[in-house]
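Apart from one protein chain that is not included, each protein chain of the complex appears where it belongs.
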Amino acid sequence: MSRRFTRQLEDGPRDMTVSTRKATRRNPFEILLETLVRVAGYSAVVFVALIFVFLMREALPTFNEIETDELFNRRWYPIEDYFGILPLLFGSLVITLGAALIAIPFGLMTAVYIAEIAPRWLRELLKPLVEVLGGIPSVVLGFLGILVLAPLIRRILHVPTGLTAFTGAVLLAGMAIPTIVSVAEDALDTVPKAYRDAALALGATHWQTIWRVTLPAARSGVLTATMLGIGRAIGETMTVMMVTGNAPQIPAGLNALFMPLRTMTATIAAEMGEVASGSVHYHVLFTIGLTLFLISLAVNLTASAVLFRARRRAERLLS
Amino acid sequence: MVGTEIPEPKIRINHLSVRYEDDGTESLRDIHFDVPANAITALFGPAGGGKSTLLRTLNRLNDMVDVSISGSVLLDGMNILASSVDVVTLRRRVGIVFAQPIPLPFSIRQNISYGLELAGERRRARLDTAIESSLRAAALWDEVKDRLGDPAIALSGGQQQRLCIARVLALEPEVLMLDEPTSGLDPISTAKVEASLQLLKQDYTVVIAPSSIQQAARIADWAAFMLQGELVEWNKGEDLFSTPRNKKTEDYVTGRFG
Partner (left out) sequence: MHLSRYQTERIAFVAIGVAALLTVAPIIIVVGAIFVYGADAISWEFLVEMPRNGMRSGGIWPAIVGTASLALGTGLISVPLGLGAAIYLSEYARDSAWTRAIRLAIVNLAGIPSVVYGLFGLGLFVLFLKLGSSIAAACLTLSIMTLPVIISTAEEALRAVPQSFRVVSIGMGGTRWQTIRRIVLPQALPGILTGVILGLERAAGETAPILFTGAAFFLPRLPSSVFDQTMALPYHLFVISTQVPGMPIQIQYGTAAVLLTFVLAMNVLAASVRSWQRRKRQW
């Protein structure tokens, strides 16, 4: 489904030099309709602005209520007025990194397999299967994590609890992989057949063609796929809340991977229900939400800039 | 530009210039000639001459793109380029058939009645009459009369193109424009289309950008030679092809360039 958003970034009426814009008469009914759809179109911008405004509205009071450097404390313990968000930031970072380390190789290799190597019948089978994985709600994955994966990890790795960063990373990878696979597979599919044919005609093996021609040609799409996948991982809430143990501690050392931690998203979800509206805790949670919003904004802007530049390059090359 | 004017033409094109704004190319430069009624006028010349642009200007289909236009085009004495003109009615009076047959994704019957339905015609009887008469005029009736409910896409290329002609005819336009209508067609379909045009000119004014110069020579009553956006010569068909007045026309007609 996320491939639609890469098209969103790429398209834009660049080939719509012929449009039906001013082609016909303007009676009142047509004008009304055009106004309605125009309002609908602009609503997207309005909503983004609204979200930003309302997050700010509830987050800004934080900076009046506590010192800014309190936020960069190493302890998150709201009951005793410790509002250091560093453990949460690191929690999100570690788990996203872990998920990326799993999801990117597996996701890309699966995408390559589906797009370039699998026979037709297998392809028709695998694509919907991956789509199914993408549709599985996060609670269901979290549920399985608690019941199946966590005990498994506890036994195999001899750790006190199976609710660890690693467990979360594995499940997050499971959520990111479908995004990566569908966007990357789409990008590989879009590479013109002429490229592959040219390479094969020059005597390259199938693998050499994939590795040296097709993949580099799909580079921007593949990059977008990974960014979208990582974006999905950062923003995941329920799964991590259910399987990472919810202990806000800054990971130190490699074995922290097998200890519990807490992400920003899980913090909001877990604690929002218990805060008094208007309290410091309440405002800090909104600040965390604002941070998440800005991070996703940054990731999206980067993805669109990358795609935009890549498209420009492609247009120059192919014109 | 070499030509003469005729009294009371169906269309008079007055110093028409058209430029596409998105790449700045000037597609037509100072085009000036007349289109007589009830005759076939052919616009011929090598690719890029501006023939398609001219056709699309005549029914203001060019409004869909960013263009700047100067000059005027008089249809029965009225300037169709004025901003007060109702382009919807204009397009019903001046119909166009394109080079590629474009069957709409409906049945044959629905394709033909589409234009009338756009105009608000709902009476079944009236629609059915129009369907039959326009299919007959396009020399397609006998071939499809038993399967009007079939999807239009099931027809052959030649039949589809005749369908497109019938579709335009259903609106009973005054002017019928055809942009290389037989490009993709086999000789038999081409001959059928050309024969229909000879009959149609009795009731309509036909402007055609022919697919080949031989086609122009076969059917044109009047012909205009267009080269790179300019009108080189305009005259009666038989005169222009046998005794061209301009050297460039002669070179093109005799095949010295193309």
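Of note:
Order of writing sets the labels: A and B. Residues in every chain begin at 1.
Everything below uses one rule, namely that a residue touches a chain if its C-beta (ideal position, glycine included) is under 8 Å from a C-beta of that chain, and two chains touch if they have at least 3 such contacts.
Predicted, not measured: the structure shown is a model, and the values here were computed from it.
For the options A:R74, A:R155, A:H206 or A:R219, the residue in contact with the chain missing from this view is A:H206. For subunit B, the residues touching the chain absent from view are 59, 61, 64, 87-92, 95-96, 98, 100, 102-106, 114-115, 117-119, 151-153, 164, 167-168, 171.
Although one chain is not displayed, subunit A still touches it through residues 1-2, 4-5, 7-9, 11-14, 16, 18-21, 23-25, 27, 29-30, 33-34, 36-45, 47-48, 50-51, 54-55, 57-58, 105-107, 109-110, 112-114, 117-118, 126, 128-133, 135-144, 146-148, 174, 177, 181, 205-208, 211, 228, 231, 234-238, 242, 265, 268-269, 272-273, 277, 285-286, 289, 292-293, 296-297, 299-301, 303-304.
The rule is simple: only the chains that are shown with their structure count from here on.
Between subunit A and subunit B, the centres computed from C-alpha atoms are 53 Å apart.
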